[in-house]
Every structure is written in structure tokens, then in C-alpha cells.
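Have a look at this one.
With one protein chain held back, the other chains of the complex are shown just where they sit.
Let's look at subunit A:
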């Protein structure tokens, strides 16, 4: 039933296109009294002619839009099924797998691992904690603000 509906739609569309082009040309599709003002190489076969539909030759007629657009009314659609081999290669092939890192080194002070050419995270955390205690005592928010106390001498005292 859906196929029949689509066929009817196509016939209607072809008919509309022929009428439209006839209007643009200046004479109706079948000519005036069967005579065409300009000699046409291809005589118009009006789509709603029952003979066309009974023959099946309606299906051979292509509208201008069909010729321009090509196969199908829908664009940007997959043409062929992607095989399972291609699907798996795309998802699980070497380009998608995780690669191990070779730039992880041991810290000489604490023994934790860290990215090479960067500070050890564990050591940095210790430094941060110490700095926070000093900053709380100096009552400053940022380490850069310590120079504001330059009028006073600040000594950090480490208690045993």
C-alpha cells in the first residue's frame, strides 16, 4: 500500500512539473490544438495519460528534478551496509586502543611515580601543605602576597 501511495505521489509530482514547464514555455503540454509553436524533439507525454500508466512507461519517464538529484529523494544516507569486520576494525583497531606511557619515572626523594620532567605529585603536595601553614600564620591568601610583609621580618620556625 505504501508503494502504491509513493507511485501516485510520483505521478502527481511529474504531472505538476510538466504543467509548470508548459506554463514557463508559454504553451500547454499538448500544444495548441495538437500543434506545437516550436518543433519539439521530444513530444510531451502527459503523465496522467492512462495509457502511460497501463504500459508501465510512466516509470521510464524521468522528471527534471529526478535527473538532477539522481537516485532517491534523500541525501546524506548510507549507500551500503558497513560490514562487521570494518565496524570492529574501526572500534577496536590499533588506532583506538590505549597506549601505555613510557615517561613515568620514580621520584628520588619519596619513591612515588610521576611524569618525567615534572615535579613529583607527592613531594609537591607536601610542599603545598607546608606553604599553607606558613600562609595561615602570615594571614595571607596567596604566596605572592608575602612581600607585603617586607616591613616586618618573617622567620619560619620549625618546632621539633
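Here, a contact is a pair of C-beta atoms (placed from the backbone, for glycine too) under 8 Å apart; a residue touches a chain by one contact, two chains touch by 3 or more; residues count from 1.
In the analysis below, contacts and distances are computed from a predicted model.
**Q** Just by its UniProt name, which of "Basigin isoform X2", "Adaptor related protein complex 2 subunit mu 1b", "Large ribosomal subunit protein uL22m" or "ER membrane protein complex subunit 3" is the chain not shown in this complex?
**A** Options "Basigin isoform X2", "Adaptor related protein complex 2 subunit mu 1b", "Large ribosomal subunit protein uL22m" or "ER membrane protein complex subunit 3" considered; the missing chain's recorded name is "Large ribosomal subunit protein uL22m".
**Q** Thinking of the whole complex, not just what is shown, which of A:104, A:125 or A:154 touches the missing chain?
**A** Going through A:104, A:125 or A:154 one by one, A:104 is the residue touching the chain not shown.
**Q** Looking at the whole complex, which of A:4, A:79 or A:96 touches the chain that is not displayed?
**A** Of these options, the touching residue for the absent chain is A:96.
**Q** Over the whole complex, note the residues of subunit A touching the chain we left out.
**A** 92, 96-98, 100-101, 104, 113, 115
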